[in-house]
Structures are given as structure tokens and as C-alpha cells.
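Apart from one protein chain that is not included, each protein chain of the complex appears where it belongs.
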Amino acid sequence: MADKITLEVARFSPERDDEPRFDSYEVPLHENWMVLDALNYIKDQLDGTVTFRWSCRMGICGSCGMVVNGHERLTCETLLADYLPGPIRVEPLRHFPVVRDLVVDISDFMEKLERVKPWIIREAGAPEPEREFLQTPEQLATYKQYSLCINCMLCYSACPVYGLDPHFIGPAASALSLRYNLDSRDQGSEQRLDVMAQHDGVWDCTVIGECSVVCPKEVDPSLAIQEYKISATKAWFKNLLMPWGGK
Amino acid sequence: MPSAVPQLKYYQRRMPINWWLGRWNYTWFILRELSSAFVAYWVVVTLMEIAAIAGGAESYARCQAWMAMPGVMVLNLIALIFVLFHTLSWFRLVPQAMLPRLGGKRTSTVMTSAPMYVIWALASVVVACFILGVF
Partner (left out) sequence: MARRSAESLPWSLFGAGGFVVAFLFPVHIFLFGLAIPLGLVSAPSHAAIFALLHNPLTRIYLFGFCALGLLHAAHRLRFTVSDMLRLKHLDTLLGVLAYGAALVGIAVTIVLLIAIP
């Protein structure tokens, strides 16, 4: 195996650049090094100005999402050797504004995440529970897959609809929203449906499916969105045909 | 003493007009959606046939001659390929979202698609029997 590989890293310094550019770095090629290890080598040994996010380096914090050779990846889970002979092009997540180099501004996602109320909602006025809410393994299995989302935003980068219309609520927010609707302890489905059934909620989605393809945790947010469309439609027809019905 | 924080500009990229050519999955998606253009085409052909049949034996014969033109048959073949594309992708994507979870687990793609294929086969046979005069 070769002992070196080249990384082409996207650079953008807002204080002096008008547009991003690429800088090339040659890094040692160890057979178990990830792209994240190479980036840290670059920062430690070659060019301390390279800027990027990372934390756990084991695929659970969701910080190190980037675009590697045109595909969304967690760089802590992406082997350098898989890209031989190179070069490896590393770019920031798409569709988010670039702050510097490989760091993007994720505040749009954070706003959407809060908007879908990703927490247990109980009906107002109910008496305080006397003990913890019990949940069977079957009840857990209903929503568990959607709870695995690590907020890495690879799905937003992969979704052309989000790229074309930043108002789209997006895949991860939809999956997390549904995760709570499906949770047996939660009573907030109607409140979340109010958010998701908006025009720029789930209805923007045209089932491209790339979000589910790139998801490193196999959450399948595309399926969550389609399930939401069905829920929203059932509720809409019920409201149309029986407007007197209570919620 | 407040220091002036420089207002740094972020760089916002715009989707290129040919975004759907940039990745095979995106191109496949656009082709899948464009299959609906052939659906519209076939509805127009069907309406033409209805008018031709209703118009009498002569107009029916003219319509059949038109349908036998090589260019039309090539177009129909392309339409059939695209409509089959629709059918196969529909069976893969749609039933999964509709069927409830069995015992908390999502049903596998095979289990949700298989009934669709059976219905498709039955419907096709029944329709063919009606058209070809078996019934």
C-alpha cells in the first residue's frame, strides 16, 4: 500500500476570500486512519489554520459530517485507504452557509429542531404521575429507529429539496418529530402535526430518498416523512368530513 | 469596554441548474418523475382510441393503422418502459409507509411489495381478458 495520500481541503476565510478555494495536503496513509485523522494531522503538523468540527471520533456525536469526494460522510467513519490512490476532496456540508473552511452555520437546523417539539408532551392539567411511565419493548420498537438520529445533518446536505427551498423542514427534524408521536408516553401528536402539515413541512418532500441513503444511523427519515404525509392526510379528511369531532 | 465584533460574511452556495445530473440517484429520481409525462401521453392515446371506436369501424381501422406506425410503436415501447419503471418503484416505496408496523418492527420491503405484484398480475390478466374478448 502507498504510504501517502493527498487531501484537497475546501478553504474559505471570510476575512479575505470572496469564494472558497482548495488547498492540497499530503498526509501519511495508515491503514486504519479515517479522514478525520488526516484532517487532525494536517492541523497539527502542516497547517494550523484548517478549521473543522469534530468531537467523539466514533460516529455518535454527529459533529464531523462533511462531503468526501462528492458524498456525505461522517469523517470519523471514512477510511482513507478506501479512496486510494486519491486525491480525496473534503468539502463542507452542502446547503448550509459556510462560516470558515469546513464549518457550516447550522442555526437553521437548530431552529427547525426546536420547532418540531422533540420532547415528551403531556396533556395540560393532567395529575402528576406517581411513578415513571412504563413502556414495553414492543412500544419502544415502534419509534426506536427514529430515535437513533445523531443530528449530523448529512441528510440536509444530501436533500436537493432543502437545497432548492431552505424553508423545507427537512429529513432529520421530521424523523425526530415522528419519534415522539410514536412514543407511547407522548400526547403531543396534534401539536406536532400542526407544524409538519404546513406547506413547507413534509409537503415539500418529493421522495428523492437520498436522505435515507446517506444516513449513518439507518434512521430512514424518508419513511418518516411519508408516514407523516399519510397521518396529515387522514387528519385532514377526518376534519373535513367530521368537523365536529373532538381531537 | 465593548469591542467591535467584525461582521464576517458567510458563503452561501446556490444549487446549480444541472444539480440533478451531479449524482446518479438524483438523475434516477428525475427520470422516475418524468415517467408521469408518458402517463399523460397514454391518457391522450386512450382518449383518441375511445373517440375512434365510438366513431365507427372506419375510424377504428384508421386508429389501428396509426398505432401500427413504427414511430408510434417505438414511442409506445418507451412509454411502456417508463410506466414499468413507475410500477416497480411505486411497489418498492409506497406500501412500506402505509402498512402498520407488525409487532413494532417495520415490515420488510419484500413482504410489503409481494401482495402488490400479485394484485398487479391479477388485474393485468382480468383487463387483458376483457380487451381480447375472453369474457
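As written, the chains take the letters A and B, and residue 1 is the first residue of each chain.
Going forward, a contact is a pair of C-beta atoms (placed from the backbone, for glycine too) under 8 Å apart; a residue touches a chain by one contact, two chains touch by 3 or more.
Small disclaimer: the values here were computed from a predicted structure and weren't measured.
Engineer: Which listed residue, A:80, A:106, A:161 or A:211, touches the chain dropped from view?
Structural biologist: A:161
Engineer: For the chain that got dropped from the picture, name the residues of chain B it touches.
Structural biologist: Touch set of chain B with respect to the missing chain: 15, 17, 20, 30, 33-34, 36-37, 39-40, 42-47, 49-51, 53-54, 56-57, 60-61, 64, 67-68, 72-73, 76-77, 79-80, 83-84, 86-87, 90-91, 94, 116, 119-120, 123-124, 127-128, 130-133.
Engineer: Would you write out the residues of chain A that touch the absent chain, in ascending order?
Structural biologist: Within chain A, the residues touching the omitted chain are 160-161, 164-165, 193-195, 197-199, 201, 203, 206, 229, 232-233, 235-237.
As a working rule, only the chains that are shown with their structure count from here on.
Engineer: Any idea how many Å lie between the Cα centroids of chain A and chain B?
Structural biologist: 29
Engineer: Okay, in this complex, where on chain B does chain A touch?
Structural biologist: Per the touch definition, chain B meets chain A at residues 6, 8-13, 15, 19-20, 22-23, 25-26, 29, 33, 93-94, 96-98, 101, 103-106.
Engineer: Write out the stretch or stretches of chain A touching chain B in their complex.
Structural biologist: Its residues touching chain B are 12, 14-15, 17, 19-20, 70, 94-95, 97-99, 105, 137-142, 145, 160, 163-164, 206-210, 213, 223, 226-227, 229-230.
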